[in-house]
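What you see is the complex with one protein chain gone and the rest in place.
For chain A:
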Amino acid sequence: MATSTTQVFAKALKLSALLVVTVAAVCSLVGYLLVGVDGVLTAMLGSAIALVFTSMTILSVLFGARLPLGGFYGLVLGGWLLKVVLFGILLAVLQRMEFIHGPTLFFAIVISVLGSLGIDSWVVLRSRIPTIDSRD
């Protein structure tokens, strides 16, 4: 795997985690003001879900790139499939939980995901990846 590419992914992971922590803090405050402690828990859960969801993509590309093309394809798309199934089940379970405040969870997830997208785009635009890169 090209070293500069690894650096891009590592930087994106780090900044996304920072952003999600910030979003979790802000959404927790809003959730607390809306519904109390349940709102704090919901906001933290929502942000954690978004962080795992977005970082799984980065990790699948990062580790997949070390495999042959078939393995790369399998890891990225298999990871995607696993992720959608897991989050479908997780969100269906969360809907039945008493303490979940729907709007807080939704906005915590959406703001975290959109923020991570912004961070990802910014990192890629700012990165300098040589056209022909050296291999590890």
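Throughout what follows, contacts are C-beta pairs under 8 Å (C-beta built on N, C-alpha and C of every residue); 3 or more make two chains touch, one makes a residue touch a chain; residues count from 1.
Throughout what follows, contacts and distances are computed from a predicted model.
Q: The chain that is not shown, which UniProt protein name from "Oligopeptide transport system permease protein OppC", "ABC-type polar-amino-acid transporter", "ATP synthase subunit c" or "Aspartate transcarbamylase regulatory subunit" does it carry?
A: Per the UniProt record, that chain is "ATP synthase subunit c".
Q: Considering the whole complex, not just the chains shown, which residues of chain A touch the missing one?
A: Answer for chain A: residues 1-2, 4-5, 8-9, 50, 53-54, 57-58, 61, 65, 69, 72-73, 76-77, 80, 83-84, 87-88, 91, 95, 100, 102-103, 105-106, 109-110, 113-114, 116-117, 120-121, 124, 127, 129-133 touch the chain left out.
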